[in-house]
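Omission of a single protein chain aside, the complex is shown with its protein chains in their original locations.
So, chain A:
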């Protein structure tokens, strides 16, 4: 869990997603929970390590793909709030991204 913020502006709750290469992406919990798999990890009862530290490691997702996935999470929130833009996917990433999406239930 993120530390409760002392500043006047209430900080959003953040989580850390870690790629196969060890690269860390810090994104809002709300965005990360677009993924059903991550949502389950962060919210399931019983103390998963993920729940406690707000950190999830994905040993099978490369940095490039995880970055793209984080972009999708934010895009998805925007889309749901009415800003219906296009989400661009590079052709060379599509299949790998698709497998990751499958795993993440996204």
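As a convention for this text, a residue touches a chain if its C-beta (ideal position, glycine included) is under 8 Å from a C-beta of that chain, and two chains touch if they have at least 3 such contacts; residues count from 1.
Everything below uses one rule, namely that contacts and distances are computed from a predicted model.
Peer 1: When one chain of this assembly is omitted, its UniProt record names it as which of these: "Nuclear pore complex protein Nup85", "Queuine tRNA-ribosyltransferase accessory subunit 2", "OLC1v1037492C1" or "Non-structural maintenance of chromosomes element 4"?
Peer 2: In UniProt, the chain excluded from the picture bears the name "OLC1v1037492C1".
Peer 1: For chain A, which residues reach the chain that was dropped from this view?
Peer 2: Touching the chain left out of view, chain A contributes residues 60, 69, 72, 76, 79-80, 87, 89, 91, 94-95, 97-104, 106.
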